[in-house]
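A single protein chain has been removed from this complex, and every other one stays in its place.
The chains carry the letters A, B and C, assigned in the order they are written, with residues numbered from 1 in each.
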Amino acid sequence: MIDKRVASAREAVADVRDGATVMIGGFGEAGSPIELIHALIDQGAKGLTVISNNTGTGLVGLAALLRAGRVRKVICSFPRTAGSTVFPDLYRAGKVELELVPQGTLAERIRAGGAGIAAFYTPTAAGTPLADGKETRAFDGREHVLEHGLRADFTLIKGRVADTHGNVLFHRTARNFAPMMATAAAVTIVQAAEVVQAGTLDPECVVTQGIFVDRVVHVPSPALESALNEAGASYP
Amino acid sequence: MIDKRVASAREAVADVRDGATVMIGGFGEAGSPIELIHALIDQGAKGLTVISNNTGTGLVGLAALLRAGRVRKVICSFPRTAGSTVFPDLYRAGKVELELVPQGTLAERIRAGGAGIAAFYTPTAAGTPLADGKETRAFDGREHVLEHGLRADFTLIKGRVADTHGNVLFHRTARNFAPMMATAAAVTIVQAAEVVQAGTLDPECVVTQGIFVDRVVHVPSPALESALNEAGASYP
Amino acid sequence: MSAASTGRTESTLGWTREGIAERVAQDIPNGSYVNLGIGIPELVARYVPAGRTLVYHTENGLLGMGPSPAAGQGDPELINAGKRRVSMMPGAAFFDQATSFAMIRGGHLDLSVLGALQVAANGDLANWSTGADDAIPAVGGAMDLVAGVKRVFVMTTHVTKEGAPKLVERCTYPLTGRGVVTRVYSDLAVIDVTPKGFKLVELAPGVAFDFVQERTGAPILRPTPRTGA
Partner (left out) sequence: MSAASTGRTESTLGWTREGIAERVAQDIPNGSYVNLGIGIPELVARYVPAGRTLVYHTENGLLGMGPSPAAGQGDPELINAGKRRVSMMPGAAFFDQATSFAMIRGGHLDLSVLGALQVAANGDLANWSTGADDAIPAVGGAMDLVAGVKRVFVMTTHVTKEGAPKLVERCTYPLTGRGVVTRVYSDLAVIDVTPKGFKLVELAPGVAFDFVQERTGAPILRPTPRTGA
């Protein structure tokens, strides 16, 4: 019997240590695992390095984790969004470090980390300030930048349906970074709106295979950043 | 209106030039696009470089293409299989060149070629004869081999269902190399047992997206290598 | 809409931004796979001539993107790269970010239409940062798009609000990519980036060549006269 379910988001993130690197899925609010992030705030780990595409909006989810002072460094492609003030304020105050990475390079570095590829040469960012200090090399006369794989201690992602083996389906553009992040962490935690027995999902349609997933938490009605923000919510 | 259907396999491969590089999907007989290969034999292009995992069995499909003397070089991970004699004979006679690539490196090189990644460092084959003459480099104290992306002029693959936009679903382990090969060629040709209108397939389950596919050929009852071989078939 | 469809307004010389969008749309062949940058470039989708089908890619993971639903409608997890709710067209497909940027970086998209801070005569583009000290740096997929997409069209006002040229000899803002711009569509003209620098393709109605040249930070070659039939 294989059953990766854990009873709660709280239990799922209980062993995140201070200083851990945590990948967090989502593009804007789509795919943001808010309940897992809130459980991580409750849990208290600090000095975290967060790898995510954005930095959250309002005072909930990713923005709330930053606001709680738990994040030392962000590896990110787009840390400002309409409605994001927490990260910009912390950044201007010098209270959080930023490693800015082009979105496609971020995705590819995470995929590489999960796929055992140490590094790769990409044409993206060649000749720009984001290639400063990086090794470059010409292939077929075109400059490429050497980029290294990224790995994390934990990945937190949101799925639509997961099974007891950890196979996951996503919802539309909420898929975004989750499939790569699932592969690149020592411990991958999925919150899913629906949890089913192994054998329920179509083997042809599984997006993230169970081998990449360690813990499955059932979160039947996940909150959305926009709805929480419209309601003026803040966490905790 | 977008409609990538072409009337026949013959029409689909009509513009393959002598000396072209052709990726051909399949792992063993699973996913081997036999009708497209046979059309390529009829078409007559020679001096081809073929990128595929195997070299076919019996006297049909990939083995028949080799036997017809059309292939100058094979880039391949496992060119001998029970029931394969054509490639071994040609190879021993010095009539075909072989670039042997570990299966995962082959898959990753094709993916890289399709994804605009010029080259990558992999631990696979480090310290073995298949790394001879290749650049190596240590990451975290472990030796990695530099491998380059692969691209082709044409890709021939077999799907279960395709739509008029070129979205493709595959059948079980017939998927294998097809999704990467579809991304890595100037012209990607899919033979599909079923062809449907765009809008029919579930957008969450599409495996190969239409952007990677140029031509769709309806081959309602594709032949299987094993069945043809049992019947003693040879092509042409 | 009527102002847009005439391509002009009475108060301003040259094309309106809708007029630019309409002009861009004319140059996109049927069946193209297109990524429209956030903001003004999104207008292009409204002006695609009848009989052409374009497939829109949004880098957050959708091919076959359709128009935005009415305000308050739609799915908060069916969004575009600008984080606005969108819809999907027949033949659409969802995929992850690695696949999405494989499409971009691997040269599978036919066209990207982007905004610009500056475009240089050698095709360099600056459109992600003014380099200001207090700015929060954010790049998103811009560098990937210009590095990978086959043709990069820029849609922009010809000069800044302060009247400074946006088409320049060399970019002074941090680059998004080197030698990546194919063609610029401004309110005043359509201008190609060629190995010899900027080259006029077409002037907006009522705009004179010298008027454009005066507002451009690098020489513009005149179009090659068409010869014969």
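The rule we apply is simple: a residue touches a chain if its C-beta (ideal position, glycine included) is under 8 Å from a C-beta of that chain, and two chains touch if they have at least 3 such contacts.
Keep in mind that what you see is a predicted model, and the values were worked out from it rather than measured.
> What shown chains come into contact with the chain that's not displayed?
It touches the following shown chains in the full complex: A, B.
> Just name the one of B:31, B:166 or B:210 that touches the chain not displayed here.
Considering the complete complex, B:31 is the one touching the chain left out.
> Among B:6, B:146 or B:224, which one touches the chain that has been omitted from the display?
B:224
> Looking beyond the chains shown, say which of B:108, B:163 or B:214 touches the absent one.
If we include the chain that is not displayed, B:108 is the one touching it.
> Of the residues A:83, A:116 or A:129, I need the one that contacts the missing chain.
A:116
> Since one chain has been left out of the picture, which residues of subunit A touch it in the full complex?
1-2, 111, 113-117, 163-165, 167, 183-184, 197-199, 201, 203-204, 206, 209-212
> Which parts of subunit B are in contact with the chain that was left out?
27-31, 53, 77-82, 87-88, 91-92, 98, 100-108, 110-111, 122-130, 170-180, 207, 224, 226-227
The rule is short, and it goes like this: only the chains that are shown with their structure count from here on.
> Which pair wins on C-beta contacts, B-C or A-C?
Of B-C and A-C, it is A-C that has more C-beta pairs in contact.
> At what distance in angstrom does the C-alpha mean of subunit C lie from that of subunit B?
Taking the mean C-alpha position of each chain, the two centres sit 36 Å apart.
> State, to the nearest whole Å, the distance from the C-alpha centre of subunit A to the C-alpha centre of subunit C.
Taking the mean C-alpha position of each chain, the two centres sit 30 Å apart.
> Going through subunit C residue by residue, note those that touch at least 2 other chains and give them in order.
Within subunit C, the residues that touch at least two other chains are 62, 94-95, 98, 101, 104-105, 147-148.
> Mind pulling the residue numbers of subunit A that touch at least two other chains?
108, 122-123, 170, 172, 207, in rising order.
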